[in-house]
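Note that one protein chain is taken out, while the other chains of the complex remain in position.
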Amino acid sequence: MSLRLAPWSYGFLVALVMWVATICYSGTGSAIPTLSSALVFAAFSVVVGTGQMLVIASGPGNIDLSMPSVLTLAAYASMSIMGGSDAMVLPGLLLAVAVGAVAGMLNYLAITALRLPPIIATLAWSFVFQSFAFNLGGEATLKPPAALSEFTLWSIGGIRVLPVAVMGLTLLAVLVLKRGVGGRQLLAVGQSERAARLAGISVGRVRLVAYTLCGMSAGLAGFLLSGFSGGAALNMGDTYLLESIAVVVLGGTSVAGGQANAIGIWGAALFFNLMATMLNTFQMQAGIRFLLTGALIILIVAIVPRPKAG
Amino acid sequence: AAEGTATGDTSGKKIAFSNSYAGNSFRQVMIKSFEAAAAKAKADGKIAGSAVVSSNNSVTEQASQIQNLILQGYDAIIVLAGSDTALNGSIKEACDAGITVVAFASGVTEPCAYVVDYNLDSYAKAELDFIASKLGDKPANILEIRGMAGDGFDKRLNEGVNKALAAHPSYKKVGEVYGQWTGTIAQKEVSGVLPSLPQIDGVLTQGGDGYGAAQAFKAAGRKLPIIIMGNRQDELALWKKEHDATGYETFSLGATPSVSQVAFWVAQQILAGKQVPKFVEVPLLQINQPDLDAWLKTVPEGGVVNAEYPQDLVATIIDANVAKAPLPMVPAPK
Amino acid sequence: MADTALQRRPRLTSALGSALQIGLPAATLIAMLAVIFWIRPSAMSYFGFTLLFKFAVPLMFAALAQMLVIMLGDIDLSIGSFVGFVTCVAALYLDEAPLLALVILAASIAVYAGVGLLIHVRQLPSIIVTLGMSFIWLGAAVTLMPGPGGTAPRWLVAFMSWKPPFVPLPVLIALLTALIGHLVISRSSYGAVLRGAGANPRAVERAGWSVRTIRCAVYAAAGALACLAGLTLTGLTTSGDPNVAPAYTLLGVGAVILGGGAFTGGIVSPVGTVIGALTLALAGSLLSFLQVPPTWQIGAQGAILFLVLAGRILFSEHRS
């Protein structure tokens, strides 16, 4: 076979298959709306996934399980400060991202200072962050300013702005990973911590930045999502726990670290959304939906050719 | 059995609340309602103390927390069970230790426990009856938003829906998604499936999902169908806004978080010596168009419609259950 | 004199290190028990121990299953939903059609072995394959049993509420499991090969072992232990529920790490894992004794996790 696909393209391919299957079932009229809706929801997964990717790429075992609660906490904090006022949107955004940044730093601090495996350290923090959110007014959904909601729903000439903006973010991530000094250093640290240290890279600083950026992306996602879904709610982040990891790995990033693929996250995120749409459209029983979801995930990782790491 | 409030001395009794999950605002209000009732009861000398323990959506953790509450010597435990059956072992153990167990808002099957719950068949029937009152017998497409697959509440309510649908043969269920009682998820699932669906005339919900569904319809540029709301402030506000703009009409039905107060007083009344049936049905809180504005004023921004269940009202509910009389409705605020 | 006779780390610190590895979680467990007994002295009894640790039994088995997988350098995200699946099978069939139940359980253990085979042959990341499997087990469970229900066989319930003389059942099971685990994994000659295969599969392959067979066998054993977790859980809850145990996945990982295990493969301790599982089970209970305000309860759980694991700084090796 002369045709060799890049590993990250399989997500797009399978997503395409599911999109076509959905259209075949429900008529061509649904093609554009289905895709458009999938793109919007994929955009949120991509924002969290991109952050998670940076952490996963920073070395084997690195992972952030606190993303859902950081997302929720940041959303609560920013909705509180904005208080529904359009004038406060920018401070709200800054606060959401700042909350995420602090959370990311705390995660990394626990990992280095207490020498905890990241999976445990971030899990423990996620409980603490969740408690903070409970105390920030968990009895109500905090409403976003109208301007924020309008931005998340904004479309120009029938094209939604939000996914396009997130695509810009993805392109930035691609550029930084390929050309950026920080990106190169991140991938070096991910491949071999000891070699990176001896090549003059400050391993701790690179990982700190990765975790911080991951927290910031969770904060950003929380900010946008509460604008889109009508407010900050305590359980708004729950679905992003496993999804943020799954889109990264299915997108072609290696869990062994040192290699990252930002574009692939889009393919995987579209795959997840279109798969849910397809299974819902086919009106399958819940059990069968789960079975097919699991089987498709395994199928994709199993058929994707993996680059051999040394 | 004696009617009215039992007045046996319970001033030395302690009541604990084992909650399966605290991660959404409904549950947060529920906990606050319990704490408020318990604090007042303690001040009035009706109980000696109370405690709330939440597990993080983990049935096993809740089961072992119930075991701990047994050890701590509580006289009654009220339980919002994370599973209809998985707590049976622990609940049995509590009963055997002489503890009064009141399970509420969940279909706990252990016979030794008192159950305080809604009638989910009438929940579903009320939803469809309202739609029928608006659409009549014309053919209509229905979308059902369910909760979580494998959950007991979801299963029972879905059974109720299927029974109720059988009574309306002209209605067709054209779609079914799982919203997990979470606005963002309901929004995502409905948005995904909507493009492939024909025109939807009615949406059946389980609570916590109506606003997300409405957002999905609006984003898709579709006409808002009759979405049964679930007593959330944002749902009511949306309903009011649509009503003012287009004359949109629907109704809202759901559990009140303060059902924890009902369970609390049921437990207290049992300790006080009142004869209580093993199953106590609580009324659902229903909001109709005429009462919308009045209710909306009472709800905090972003919150859930709530109502106080004082001791005597709960005693009346128990008596109505015994007498198989209609339950006292929660009166609309003026 | 040989120049390598220069010892880099004295033997003493090494021995101390491994003693701390077990000693530290054990000390944490004892400290937590002390707090509980101080708050509630009556808990210090046969009855109290039974109640405190009853639900640690299935968690212990699930943690040991996770430990086997971590021993190979993998992670299993499907244990929680698999345990839920087993409770459904047990509650549905074990009483009425025991043979069918056994066949299903045996088949699911074979599926576990198959997952190990797939991961090995295609060199897949276990984290994503087992994530997929978690959906599959949940789907299978929901298909079998759309909502909680079923009944556990009498003998199972009777066994789980059995009161052996002197030693409470959970304590007895913990002691036995830790002992057997220690003998098999830490002491036996095959245990050495298994741990070796986790740390350096190539070296073990070169010594003439088939790492593929080892991986299949270890995954199957993990499946079997998870079945035990499901069965004991069914005995305790007296019913089946597809969503009963998702928490076991991460709690199991926590127990393994707490017990001195590491994700690098080959470094696990069954005794430590059992103690870790008991500790984590108790951590949840501690909250209900401490009367933490509801909004801080989950945060307190995170704090306890930090406190319990912070002791690792004392002996964790610093490699740079």
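The chains carry the letters A, B and C, assigned in the order they are written, with residues numbered from 1 in each.
Here is the rule we go by: a contact is a pair of C-beta atoms (placed from the backbone, for glycine too) under 8 Å apart; a residue touches a chain by one contact, two chains touch by 3 or more.
Just so we're on the same page, contacts and distances are computed from a predicted model.
I notice the complex is incomplete. Of the names "Ribose transport system ATP-binding protein", "Sulfurtransferase complex subunit TusB", "Sarcosine oxidase subunit beta" or "3-methyl-2-oxobutanoate dehydrogenase (2-methylpropanoyl-transferring)", which is the UniProt protein name for the chain that's not shown?
Listed in its UniProt record, the absent chain's protein name reads "Ribose transport system ATP-binding protein".
What shown chains does the left-out chain touch?
Per the touch rule above, the missing chain touches A, C.
Given that one chain is not shown, which residue among A:78, A:191, A:217 or A:244 touches it?
In the full complex, the listed residue that touches the missing chain is A:191.
State which residues belonging to subunit C touch the missing partner chain.
1-9, 11, 14, 187-190, 192-193, 195-196, 198-200, 202-210, 265-267
Counting contacts across the full complex, list the positions on subunit A that touch the omitted chain.
175-176, 179-182, 184-185, 187-188, 191-192, 194-201, 258-259, 307, 309-310
Just so it is clear, only the chains that are shown with their structure count from here on.
Based on which chains touch which, is the overall arrangement a line, ring, star, complete graph, or other?
Drawn as a graph, the chains make a fully connected set, so complete.
Taking the mean of the C-alpha atoms as each chain's centre, how many Å separate subunit A from subunit C?
30
Return the distance between the CA-based centres of subunit B and subunit C, expressed in whole Å.
Centre-to-centre distance between subunit B and subunit C: 36 Å.
Would you pick out the residues of subunit A that each touch at least 2 other chains?
Residues 127, 130, 134, 138, 286-287, 289-290 of subunit A touch two or more partner chains.
What parts of subunit B, by residue number, touch at least two of the other chains?
22, 28, 56, 149-150
Which bits of subunit C are touching subunit B when the two form their complex?
Touching subunit B from subunit C are residues 40, 42-43, 48, 51-52, 54-56, 58-59, 87, 91, 138, 141-142, 145-150, 157, 160, 233, 235-248, 281, 284-285, 287-289, 291, 294-295, 297-298, 301.
For subunit A, which residues are in contact with subunit C within the complex?
Per the stated touch rule, the residues are 60-61, 65, 110, 113-117, 119-120, 123-128, 130-132, 134-135, 138, 194, 197, 242, 245-246, 249-250, 254-256, 285-298, 301-302, 306.
Within the complex, which stretch of subunit C touches subunit A?
77, 118, 122-125, 127-129, 131-144, 146, 250, 253-254, 257, 262-263, 295-303, 305-306, 309-310, 312-313, 316, 318, 320
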